[in-house]
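Here is the structure we will look at.
One protein chain is absent from this view; the other protein chains keep their places.
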């Protein structure tokens, strides 16, 4: 029932040059709508967890993305009367280590590595946490496509022994949506530049997903890829995009994988005088970028993810672990939505974070937790 | 028009302390229009400090200053200095080595006034050329100051100071004809140039400008000044008419006691007749074309000459501070190729070298006296990991006391010692290594009469213990006092030699300025 | 503090020469970087005749470097006076953020927002100047500290969020309007170069700054109001950083709280590289200009070649080291005979 991007085309059959697969059109339509609530699993008796403690180590505490996720978590933790603490840091693995040590020393019940904190840089500490009986949830680091097994059995890639639950991030889902949307929007004739960032964990997987999706959704579309390391976003995204536009003047879609690269891509297009010819399509749904859809004609689509949803899902797993239950293993737990000119106003004017993913997400979670 | 009777400068009750050190106390000083006024005193007596107060660099703790009869706010502002035409040649010349000659020349002109006004490069250049012609300076305006000789630097600083004094708009709006302040300008100058400078001062004074002149050379002072003021330990011990003073009176005023060495021609240390300790053959490099020289233990050999003759490079070449292009150097039985000499090998061979540039080559002024003095003796501790620390302070303290460095306090910053004491501390640094060969370059430049005497004693003492001493200097008086033998260099070769009884100031002067035809270098050098 | 990070002192031994000779090598030295630029340009022009030589590519090279150029230029002023300013990137971010917040969130007109942003920058410069000049503290550490404080302030006022939707009139002013298909931003940088060049090379004030940088005490003895000029340079540097921030806001139409700092080290590299050319041995505006565009030309060429990003980094770092070494070699060539090895 719930088809997602990447599912084999259900009805479209072979697509010819200039054609778009039916699956892509269907997917785009589906994801333009308000996402439906996906239940994380059986009900949890959260009231019995009062007084337990959750410790969050976000990727960093100086960006809006993590701040919003933290805020959502904090809200429900308060509702559940669970101790909640966020470890402030600037994104250095060294600081995360100190955070882990702090949490372990405090003897908290659950540690949530939230919003991109790399558990691979914390293996020793995660093992120590396990030895002390502290549960570890990794949220928004691994992609939905990753298989997950707590003991790493049968997993080849990237598993970290001692992680008890994950909340998968919709990176590749979103990237596939980018591809599908472009296929539909261009009516099967897009020349696409994807700006990747190989040193961002999910980027290589997203690149592969984009190639895969565009090949099925729009065989006649062409995609090229350019890599800009995270540390060079400020100084290099603009010139890289501009150079690529020079190299290949036919490019009409630029896909920076993440919102944080989008403004530089916009600057490149403006500076090249290609407003109206080249569109930017990206992912994250930060209000600043959604606003660009409202304001101008360069950013035309942004796949939004509900940061509230990510926070709730992480807390849901924390609750389950504290209650001694199996963690939730629903892959597509974080709501995702396509925002383009047709539905952008549902995100608010000006757009607000968490708006546009349905109004009752929190209520529905509270119901699962018996707090509703 | 200003009243001719009004003095150019009147300082009253000026006092200055640095931290807890009283450097100037209740100093009254008056410089009249058209007079050359000598300011004398031992190293550290406060002369330069007084001058830097006039330059607006230091703020006096007490006291007042009148310029052309009008009292001025303290610290003296650049505007007042400009208005009353105060011009300076500072002790260290206050040039910036990394900038060009032209830029240095313009420093005072651009220092004040509206900043955004455009520079008129052609006019600047024309003025510079005129100045250079007037002072006989043959320099390209775009040469860096660090690339020119010390003599040229001194001339440049003097030219810069005097450049506006001759302008004709003097005596306008209450300003007088100005004051020219020269803080030891002659330290770097050879005789002929000193004579020119004296003439210049006279000429400037004749226009009605006051001249304040600092020097340690009493003969100069007696020659040129109309009046002198003497500072001792920061206090003014007297202002007198020069005419009323004999040389001995001056010395007594400065030092507070009579100094005997200065009065008589010296009795040079006698050289022993063993085989030479230092043997130099066919040395060349820098401006030196060819030099053969042998120095016996206990012998003090002076090298002098005019600027550019290479006399001052002899010691640098012998130490490896300047790389030689050929020749050989033997110290006792150790033969060394001159081209291979480096300070490290020279030191290992028992050579010590006191450079003339104390602040840059001789010391690290920001480090302590103890560290500066002990740097070399560390090597004797064996290996790179000899312990320092408290032992260093004790060791250095003893050295300082032995050489009467005042204060003998190893923890002080080296820069806070006065010039003479800095030089004594440097002597301590080298003498403790027990050198076989002692190379000196202008060892008493800027050193007062008292300290000068002590340094001479140290040199004599080193010679007595078997050191071979080579001293390059342009100070003939000094050479006459310490040397057994003096070589005169001309165009890179030794052109003449004086020994024995002939080593007197008069004898040397005669040799230096004799219009003698240069004889064959081989024949005249060390036979 | 005597840890001292004076930039103006000469570390090298003297390189004595006859004046004629000095001229000659100095010219080689001055020409090393422009020559390298030319070589890079020609190589890419041959390799990529169609793309690299196109108007679009040239306009890309010129237009995309306005922010780095202005940040590099603003370092010139304090460096000439012998002071470091490590806070410029943070100040630029502050200005961009103030403009963004006032214009977008508080509905100020873009003009008023820019004025407020620049005032904030100047205020930061005043604080730098006061602590450095009045208290007499080492500039490097003070500006590292104030830079961090400003970074914290930016996070505070922005709530750590990116502000987008800055008035398109600013965007037009910066990259919208074009002359010879090169965005306006380039001409602002160029104009600033001209101003700085005039200031440093052709006014009394420029010479005062140079004197201060090369010898503070000597400058004072010459009657230069050292504290005032140093202060002025630090304030001007912050003000220009504010201009860079304005251009940055105009380029992306948004202000984000953290990205600006990545401009800092490249700006330092460029300003030091620029000091090897035009007037070798001195920080100068045209040298900075050439350095920034030399590096940008190489990077853009590599991008057009499709080289990976690590190749760009290798080029960037390698070009820096090699260009400086070459300039130094030209200078040392004749100095060797003087035996003045370090």
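Just so it is clear, A, B and C label the chains in written order, and each chain counts residues from 1 on its own.
We adopt the following convention: a residue touches a chain if its C-beta (ideal position, glycine included) is under 8 Å from a C-beta of that chain, and two chains touch if they have at least 3 such contacts.
Please read these numbers as outputs of a predicted model, since none were measured by experiment.
Asks: If the hidden chain were put back, which of C:153, C:233 or C:304 would touch it?
Replies: Checking the options C:153, C:233 or C:304, the one contacting the hidden chain is C:153.
Asks: So one chain is hidden, and I want to know which residue out of C:28, C:137 or C:305 touches that hidden chain in the complete assembly.
Replies: Final answer for the missing-chain contact: C:137.
Asks: Could you tell me which of C:105, C:169 or C:328 touches the chain that is not displayed?
Replies: Here the residue in touch with the unshown chain is C:328.
Asks: For a quick check of understanding: of A:101, A:224 or A:349, which residue touches the chain that isn't displayed?
Replies: A:101
Asks: So one chain is hidden, and I want to know which residue out of A:118, A:212, A:332 or A:346 touches that hidden chain in the complete assembly.
Replies: The single option touching the absent chain is A:118.
Asks: Residue-wise, where is chain B in contact with the chain that is not depicted?
Replies: Chain B touches the missing chain through residues 17-21, 57-59, 61, 75, 98, 319, 321, 342-344, 346-348, 353, 355, 360-367, 371, 374-376, 378-379, 381, 383-389, 407, 409, 411-413, 415-417.
Asks: Would you write out the residues of chain C that touch the absent chain, in ascending order?
Replies: So the residues of chain C touching the missing chain come out as 1-13, 82, 86, 131, 134-138, 140-142, 144-153, 155-156, 160, 216-217, 220, 226-227, 265, 268-269, 272-273, 275-276, 280-283, 308-314, 316-321, 324-325, 327-329, 331-332, 341-342.
Asks: Touching the missing chain, which residues of chain A?
Replies: 60-62, 85-98, 101-102, 105-106, 118, 120-124, 158, 160, 198-199, 201, 204, 227, 229-231
Heads up, the rule we're going with is that only the chains that are shown with their structure count from here on.
Asks: Chain contact topology under the given definition, line, ring, star, complete or other?
Replies: Chain contacts: open path, no cycle.
Asks: Return the chain pair with more inter-chain C-beta contacts, choosing between A-C and B-C.
Replies: Most C-beta pairs in contact, of the two: A-C.
Asks: As a test of understanding: of all chains, whose mean C-alpha position lies farthest from that of chain C?
Replies: If we average the C-alpha coordinates per chain, B ends up farthest from chain C.
Asks: Could you name the chain whose CA centroid falls nearest to the centroid of all protein CA atoms?
Replies: Chain nearest the overall C-alpha centroid, as shown: C.
Asks: Report the inter-chain centroid distance for chain A and chain B in whole angstrom, where each centroid is the mean of the CA atoms.
Replies: 75
Asks: Taking the mean of the CA coordinates per chain, how far is chain A from chain C in Å?
Replies: 37
Asks: At what distance in angstrom does the C-alpha mean of chain C lie from that of chain B?
Replies: 42
Asks: For chain A, give me the residues that contact two or more of the other chains.
Replies: In chain A, no residue touches at least two other chains, as defined above.
Asks: Going by the touch rule set out above, which residues of chain B reach two or more other chains?
Replies: Not one residue in chain B touches at least two other chains.
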